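Report on the following structure.
For this depiction, one protein chain was excluded, whereas all remaining protein chains were kept in their positions.
The first chain written gets the first letter, and so on, giving A, B and C; residue counts start at 1 in each chain.
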Amino acid sequence: MLRITGGKVYDPANGVDGVIQDICIDQGRIVASAEGGRTIDARGMLVFPGGVDVHTHVAGGALNFARGLVPENQRAARKFLHGKDRRAGLGGMTPTTFATGYLYAGMGWTTVNEAAVPVLTAKHTHEELHDTPIVDKSCLLLMANNEMVLDLLEAGEIERARHVVAWLIWAAKVYGVKAVNPGGVAAWKWGKNASALHETFEGYQSLTPAKIIAGLAQIVDELQLPHPLHLHCNNLGVPGNVATTVETMQVLEGRRAHLAHLQFHAYGGDGWSNMHSEAAAVADAFNRHTNLTCDAGAVLFGDAVTITADGPWQHLLYQLTGRKWGNLDVENETGCGIVPYVYKDRSLVNAVQWAVGLELMLLITDPWRVFLTTDHPNGGCFWRYPEIVQLLMDVEFRKEQVRRLPEAAQQRIVLGDLDRQYSLFEIAIITSAGPARALGLSNKGHLGIGADADIAIYPEQPDPDGFLFSYPRYVLKDGEIVVEEGEVIGGSEGREFIVRPQFDAGIEAYIRPLFQQIYTISFDNYPVALERLRHPEQVTLPSKPA
Amino acid sequence: MARELRGVEIVDTYAEAFDMRVSRVIITAATEGWARTAAVSMTGFATSVIGCKVEAGIEAMLPASDTPDGRPGASVLVFAFNAEGLGSRLVERVGQTVLTCATTACFDGLPDVSERVQVGGVLRHFGDKLQSSKFLDGRRYWRVPVMEGEFLVEESFGTQPAIGGGNLLILARDQSAALTAAEAAVAAMRQVRGIILPFPGGIVRAGSKVGAKRYKSMTASTNEAYCPTVRGRVGIASELPATVNSVLEIVIDGVDRAAMEEAMRVGLDAACRPDVVQITAGNYGGKLGTHLFRLHDLL
Amino acid sequence: MITLTLKELPSVPLEAEVLSPDVTAGLSNDAIRALPVYLGKRQRRIDDFFDVDGSSSDQITIQGDAARVKWIGRAMTRGHIRITGNTGMHLGAYMSGGTIEVSGNGADWVGAEMSGGLIRIDGNAGGQIGAAYRGSSTGMRDGTILIGGSAGLEVGMRMKRGVIAIGGPVRDFAGLQMKGGTIILASGAELRTGAWMMRGTIISLRPLPLMPTFAYAATYLPDVLRIYAAYLRGLGFTLPFDQQQGAYQRYTGDTSVPGKGEILIWNPRGA
Partner (left out) sequence: MGGKITCTLGEVKNRADFMIYWGGNPAECHPRHFTKYTLTQKGRFVPQGRKGRTMVLVDIRETPSAKAADLFLQIRPGKDFEMATALRAIVKGHPVDAARVEETGLTVAQLQDLADRMKRAKFGVIFFGMGLSMTRGKHMNSGAILTLAAEMNAFTKFVCMPMRGHGNVTGADVVLRYTTGYPFGVSLSRGFPRFNPGEFSTIDLLVRGDTDAALILGADPGATMPQPAIDHLSRIPTIVLDPKVTHTSRLARVHITTAPTGISAPGTVYRMDEVPLPLRPALASPFPTDEDVIRRIRLAVAAKPAWEPPAHVTMAIA
């Protein structure tokens, strides 16, 4: 039993906007009343539902590959000393698993969605997620370059494709479907890319990126997965990709979808020399497509490590930066590229990227459809979210930053003209209520009766050395106090949300021989056994596919 | 009231000098001969900042033990009105007369001065991206590939405030007395560090006044008051005593007041020879210059 | 002058980054005695291992065999450390100013990623002198390291500026991925000197085995060496540049990068 009294509560899902009211907790859930137990005096504090990160990369083969590639970043990273109930770790660009949990909780975030899991190495992703303490986790399966699926889409066998996807989702024990640069990664296996939505790509005769997108969106809808197709559009980071992005929205009409890190897909121009913001055009199209949600993928100046299944983009970035480059292609399914990167405010391109992320969040009118992310660690580290919150809430602070940009850069953006300021209520939407709703996690992102007691309590006056959200006074996870007086004091391991979509039991008979032909491990080792997940929580789906 | 030194009248007047900026260029070479050749070439056509944009001269020849690279060298002082001008003049002159001169290398003679102008930093472009640089003990040197081997030139040179246009006028009974006295003065003054005598042989026979009375377009014209041959013409107010038939001037640029005073002092002393009538100095009534050197203070 | 005398050789490495003038200056001897050092995983006090004498100063003398004492002079910006005896790894790593002198031997990572100051070791040193730590893009950024004796692998790895001069023989990969600066090998080196170098100068006074990716340019006396000779003479290190004595063979590379680096090999007259 626990009570939080006297705090200003922001709970958009239940229409509560800064009302001073008590919150009672019992058995890890929010309840109407609780007698006895501890009371947290939250007077002069802001009470928010715990943050929900809809798109991040915190676990899995790709990220772990990156860790090994950048010891210099780890060395400079924030250190977590081991203690009786806290594990040692490193923060930084690619935090270790334990540090990841501490850093999210230390900021008031309690649920994260790992956005890129190959089936073949899902086992490993779950190992890392298990060692990521405190926060609850879900993850998304990489499908848009899975050759078993692509072959079926090429053959027009959409129904069988749906069964295969459903089988793979359950085999990998994941929560949803991710599409990265549809077709492009498969083409990259030949050193090529797929940059035109309606043209075929290396290795396929009739299939196009557009057909993959439409097919997967249809499948995800038919399976009635709680989270829509999670799409990383083609031509990420390429000047002039605004056309592809708007075209993609048209392809998705009539379907649910989430567009990931939209910032990387809202550029004009036809080269680096004249690259500029097209946030206005993208936001305009997005505002009209109410079937879509998105996350910002905002960029912050400073160090980053770019990690994406988008192999071709990473090779380009490597050639541009001349820095380290890692690439890991996963047989028949996906790939990933890794390039350490520094976003410099003196660089025109980086300045435009920095502005576009904020412009999108300010120009997209419905906060329930745009969420706060940096596509960690691609645009910046998740532990810098409070900086972005500040930029959204304080127009003067924001314009001051804009004025520091090179004159030429200010000509290529519209951020300087935007006066919108986010309210705390809206911040609660884009950091928690919105992403929780988009993920279909009904017990997350709000403080109503029955919700998981994941709560972040911030001082009304931020600490001088930090931003409003930098140092929560208290963070509760499932009703357990995990941050007290700003110090992370350990905590439980956190759950993993998974779904079991329906598939024809016979589908395995179709997959097995195919698998044995093109894979190199035994078919029985392919699925992740349920008992390998320490704290799975199966989210139930409607009984029959629509 | 006038004073005398060894029978020579020292007029109670002052030399009027101006603010300038100076850089010190150390040129080294395989032999003292080649160092001097480069230095002479670099300081050519640099008599008057009005006509040459710069005033330059050899401050001293340096023994191998006194140069940055342990080779014989020359120390050249270059004066101009401001740092920008000085920078461009240095680039022109080092580029045309040192970079091109066999075996030379070129170093900053004022390394501790904070205000600096780019020299090697500009000349490096002659290397067409084949140049390379070395950074040692806080100083950057450029290595420009040339047919002979490499031309080594320091990236930036210090510039500091200095004084230009100090002068002595030697009034004598005849030309040879004036010349002998002037030569003696020059010989003595060249022993002083921190100054140069920018005119040919350190001596100028064509002293000038600002502007002209008869040609409006002229910025400077002959100093008629000291020209013996126009004495007595209508409209001429001659400054020359009756016994004077030839005048030579010595113009001095110095890195600071002390160097200037010392140079004028030894010059004045050495110039006091037989058949020298009077030693005076040029000024503009104190209206133009900021540095005044009273001749009597030098006695 | 503060004098620390090591009581006995620690059983396992002792990490003592507090042994820096920046830390000790202005501290009373008792405060210095209480400074934290780390013996393996245990935190201890300076005076568990050292007798502390003398008075508050940015001059430190360390006596005894400190071969197991790591991180002496880490990130120091000023002052002077004199070690009579040996020293452990990371001596003067990250330092930006001041002087460290060692009468005995040093270990690995001497002056790693330093940006200024002078380190002089009379005896032998280990590998990675003035190098970049693993993964870092840049090693030594400026300053001077003089080793009287021999040195190990990867001397000056990824260094960008500064001077490393080594009297004794050096092992493989001297100047690996060098970006600038100058390495002087008075007794030559073993294999792969200058491998993958981008810029910078490696001077060897003895013949060197060269990588196939270095191209011969010319035999001459670079005037710039006269500047280095003068600088090093002040530190008691002789660099020949008299044409009566010989000349340098210039090789450029590493062409696999492709690099603009140079290796200058002293070729005595008549050799």
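The rule is simple: contacts are C-beta pairs under 8 Å (C-beta built on N, C-alpha and C of every residue); 3 or more make two chains touch, one makes a residue touch a chain.
Values in this document were obtained by computation on a predicted structure and should not be read as measured data.
> I'd like the shown chains that the missing chain touches, ordered by label.
A, C
> Consider the whole complex, including the chain that is not shown, and state which of A:G37, A:G83 or A:G254 touches that chain.
Of the listed residues, the one touching the omitted chain is A:G83.
> With the missing chain put back, one of C:S28, C:T219, C:Q243 or C:S256 would touch it. Which one?
With C:S28, C:T219, C:Q243 or C:S256 as choices, the missing chain is touched by C:S256.
> Of A:R29, A:R160, A:R255 or A:K324, which one is in contact with the hidden chain?
That would be A:K324, which touches the missing chain.
> Contact with the hidden chain only, please: which chain C residues?
So the residues of chain C touching the missing chain come out as 11-13, 15, 17-18, 36, 38, 40-41, 43, 68, 71, 74-75, 89-90, 93-94, 108-109, 112-113, 127-128, 133-134, 137, 172-173, 176, 191-192, 195-196, 210-216, 254-256, 258.
> Considering the entire assembly, which residues of chain A contact the chain that has been omitted?
59, 61, 64-65, 67-69, 71, 74-77, 79-84, 87-90, 92, 94-98, 120-121, 123-124, 127-128, 131, 147, 189-191, 203, 315, 318-319, 322-332, 335, 338, 517-521, 525, 529, 532
Throughout what follows, only the chains that are shown with their structure count from here on.
> How are the chains arranged in terms of who touches whom: line, ring, star, complete or other?
Shape = line; chains linked end to end, path left open.
> Which pairing of chains gives the most C-beta pairs in contact?
Per-pair contact counts point to B-C as the maximum.
> If you average the CA atoms of chain B and of chain C, how many Å lie between those two points?
So the centre of chain B lies 47 Å away from the centre of chain C.
> Provide the C-alpha centroid distance between chain A and chain B, rounded to the nearest whole angstrom.
72
> Do you know which chain A residues sit against two or more other chains?
none
> Which residue numbers or ranges of chain B touch two or more of the other chains?
Residues of chain B never touch two or more of the other chains.
> Looking at the complex, which residues from chain C come into contact with chain B?
Going by the criterion above, the answer is residues 142, 161, 163, 180-182, 199, 201, 218, 220, 222-224, 226-231, 260, 262.
> Taking the complex as given, what residues does chain C use to touch chain A?
Touch list, chain C to chain A: 133-137.
> Which chain B residues qualify as touching chain C in the complex?
Touching chain C from chain B are residues 68-71, 105, 132, 134-137, 141, 143, 149-150, 152.
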